[in-house]
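Here the complex is missing one protein chain, while the rest keep their positions.
On to chain A.
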Amino acid sequence: MTKLPQTLDNRHWVAKVSAAILAGGGMTFAIMAVLGRLIGANGDPRSLSAQALMWLTAVLWVLMLGTCFLFSTGRRAWAVLGGGCVAFWGLFLLLRALS
């Protein structure tokens, strides 16, 4: 996403968009889980923390869908977003194990 070696095009749009929807969606949920863990959210939809996290998830997902076209290739999109997804869920599991 940071370095763009060759000129950008939309040949891999299916891969990029699916990466943003699936891997990116998984990553936004993981970010939500990590943040919720850190602020001590309890998942009750009536609570402020749950609602704030819900909004955050929606914003992040839309941003990922909007920026996924900046990846140079579809493979790269999947690598970065999928890697991020795994990393954040790993961090969440680690945090849960530690508490």
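The rule is simple: a residue touches a chain if its C-beta (ideal position, glycine included) is under 8 Å from a C-beta of that chain, and two chains touch if they have at least 3 such contacts; residues count from 1.
Here, contacts and distances are computed from a predicted model.
Engineer: When one chain of this assembly is omitted, its UniProt record names it as which of these: "Peptidase", "Pyridine nucleotide-disulfide oxidoreductase", "Transcriptional regulator" or "DNA-binding protein"?
Structural biologist: "Peptidase"
Engineer: May I ask which residue of A:22, A:65 or A:91 touches the chain that does not appear here?
Structural biologist: The missing chain is touched by A:65.
Engineer: Touching the absent chain: which residues on chain A qualify?
Structural biologist: Contacting residues on chain A, toward the hidden partner: 4, 7-10, 13, 29, 32-33, 36-37, 39-55, 57-59, 61-63, 65-67, 69-70, 92, 96, 99.
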